[in-house]
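Heads up, one of the protein chains got dropped from this complex, but the rest are sitting where they should.
Per-chain numbering from 1; labels A, B and C assigned in written order.
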Amino acid sequence: MALSKEQIAQRIAQELQDKWYVNLGIGIPTLVANYIPKGIDVEFQSENGLLGMGPFPIEGAEDADLINAGKQTVTILDGGSLFDSAMSFAMIRGQHVQLTVLGAMEVAQNGDIANWKIPGRMVKGMGGAMDLVASAENIIVAMMHTNKKGESKLLKECSLPLTGVGCVKKVVTNLAVLEIKNGSFHLLERAPGVSVEEIKAATEGTLIVEGEIPEMQF
Amino acid sequence: MALSKEQIAQRIAQELQDKWYVNLGIGIPTLVANYIPKGIDVEFQSENGLLGMGPFPIEGAEDADLINAGKQTVTILDGGSLFDSAMSFAMIRGQHVQLTVLGAMEVAQNGDIANWKIPGRMVKGMGGAMDLVASAENIIVAMMHTNKKGESKLLKECSLPLTGVGCVKKVVTNLAVLEIKNGSFHLLERAPGVSVEEIKAATEGTLIVEGEIPEMQF
Amino acid sequence: MINKVVKNAEEALKGVENGMTFMLGGFGLCGIPENCISELVNLGVTDLTCISNNAGVDDFGLGLLLQKRQIKKMISSYVGENDEFERQMLSGELEVDLIPQGTLAERCRATGAGIPAFYTPAGYGTEVAEGKETREFNGKMYVLEHAFDAQFAFVKAWKGDTAGNLIFKGTARNFNPMMAMAGKTTVVEVEELVEAGELDPNQIHIPGIFVQRIFQGTAYEKRIEQRTVTPKS
Partner (left out) sequence: MINKVVKNAEEALKGVENGMTFMLGGFGLCGIPENCISELVNLGVTDLTCISNNAGVDDFGLGLLLQKRQIKKMISSYVGENDEFERQMLSGELEVDLIPQGTLAERCRATGAGIPAFYTPAGYGTEVAEGKETREFNGKMYVLEHAFDAQFAFVKAWKGDTAGNLIFKGTARNFNPMMAMAGKTTVVEVEELVEAGELDPNQIHIPGIFVQRIFQGTAYEKRIEQRTVTPKS
């Protein structure tokens, strides 16, 4: 069965490593914070100026002056810090953040990503995404394998305006975990009960399948 | 009579304007702080990270963690602030400091200044001087008119490695106040009792003397 | 001590004219200069270019200026919470320059810091880099980005003193400090205005040298866009 959004987040959380600083984008990526593996310490960076981001505040304790990049009220954990946007992107551009998890509208087999604009229809802006994808050493894209029309979002080439070029190395969708290398998607894991054939059918880009593909473990 | 160092500082202090932030270099410039005209508010910036610099501390109250750019123990006044060197030079390069007063080994009639190096003999470094002279809108050089050998320090061309090009607009020496414009020194004021002839003799660069030259007033 | 205090928003905005370029602090509705924005609505100045990370929501923040068609051009990184904005943009009534958030922050800082241009990796290979100089450093490609030029910066701080020293609170800091550094005239509204000497000089986020006018703001609404909470157990 295809994964729920929570399960996508849960699978991505398995990629977290001890002592990593992590930036989570809006949507599915935000949910990753709920599934930090036991025994590892990570800190979440929010690009609007917050390190050590904690859970949502207890009802009634919301502070209009303490939000995350998705404009949600949040808390700050012991050891956290607050800073301005220039400092925040100094962390990001300077590669002090070890992992970026973000959503996408399209990912191409060369690692290109598009997630900020549909010409003539939707122009929300790139926010911090272009800085993040141009800088991060590890980028994981969290998204549905296909769009609402059932069309593949893993493409030979992006059709939408790019957010970054050749930067995505891993994609976790509701169907699969894929690595991008040598200009192709490499299938690493299947969602439980989802066949390789189903994943092939949902992937427009070149999909490399080598050997037995294991199911994801939770 | 030629001015003392204190009198040079006192004359320069007359150039201060209300609401100016001012950076004072090491030596004679530092003394300017002792002669702020009544009725005007100025604040002194020290490029090592201090705004609102006050007088030397009362004996026994010295703090090793509070010094000026000359490494002297100082104090901070109400309304002052502390910051890092990048912020300090953001103020300077960004032209938020209205006046820089500094010493020089040589000044040329085109506004060039040399004050950081005598090749093969003295190489102390430029410190913040190159940033200051490249950025400040108002630069006043405070120095003796001649060097210890009696040679003019106001030259047609600097012979020493430059600190900045075409940046000095005013020079106050022990003999005179001079403005630099159109590639010449223009004599504005004489030290009390010093003749135009004496100033001419001590000035190697082109000296323009127009009309009656008043004596400095203290 | 150089005193920067003005009476109120009206006095603080003297010199504001049609066609000017402004910077406005804030991220979403967090840390926006509410009093200054209200006064801009009152003044009715038009043909404005506004540099601000976001464009407010339909009925608050910069949305108020958009409603009245006072803005000719927005320079932002993310504008996704404002229907009227989207309408004006897609219909071509409003010019929009969308730039990466980190580039926006760094360009503001550069403006205040006397850095005319710098290289950043953000946007390389995308339409953001079109027409811009690109260059390789250590095997990676970068885009040349320039400082801004803004007549006024409107900034919201938590505490400020009469000398213009500022302290921000929480994530309401965001773009406010760099914009404070960058305005030709920087106007700051604060929740609490204190005497010079009351703030610890070691804990000041933005020194008063960058600030031309400061005033005590009033009636802060501090609206929350996404009220997310953990239920009381």
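FYI, a contact is a pair of C-beta atoms (placed from the backbone, for glycine too) under 8 Å apart; a residue touches a chain by one contact, two chains touch by 3 or more.
Bear in mind the structure is a predicted one, so any value in this text is a computation, not a measurement.
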Touching the missing chain are A, B, C
Decide which residue listed in B:Q10, B:Q98 or B:T163 touches the omitted chain of the complex. B:T163
Just one of B:S4, B:Q17 or B:S85 touches the chain that is missing; which is it? B:S85
Given that one chain is not shown, which residue among C:P121, C:G183 or C:G217 touches it? C:P121
Of the residues A:D41, A:E59, A:E151 or A:E215, which one touches the chain left out of the display? A:D41
Just one of A:L82, A:L99 or A:M216 touches the chain that is missing; which is it? A:L82
Write the list of chain B residues that the hidden chain touches. 46-50, 55-74, 82-86, 88-89, 92-93, 116-117, 120-121, 123-131, 134-135, 161-166
Which chain A residues touch the hidden chain? 19, 21, 41-43, 45, 51-52, 76-83, 86-87, 89-97, 135
Contacts from chain C to the absent chain lie at residues 106, 110, 113-121, 137-138, 140, 142, 146, 167-170, 202-203
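Operating definition for what follows: only the chains that are shown with their structure count from here on.
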Pair of chains joined by the greatest number of C-beta pairs in contact: A-C
Averaged-CA centre spacing for the pair chain B and chain A, given as whole angstrom: 56
Length of the line joining the C-alpha centres of chain A and chain C, rounded to whole Å: 28
Between chain C and chain B, distance of the C-alpha-averaged centres to the nearest whole Å: 36
Residues of chain C that contact two or more other chains, please. 109
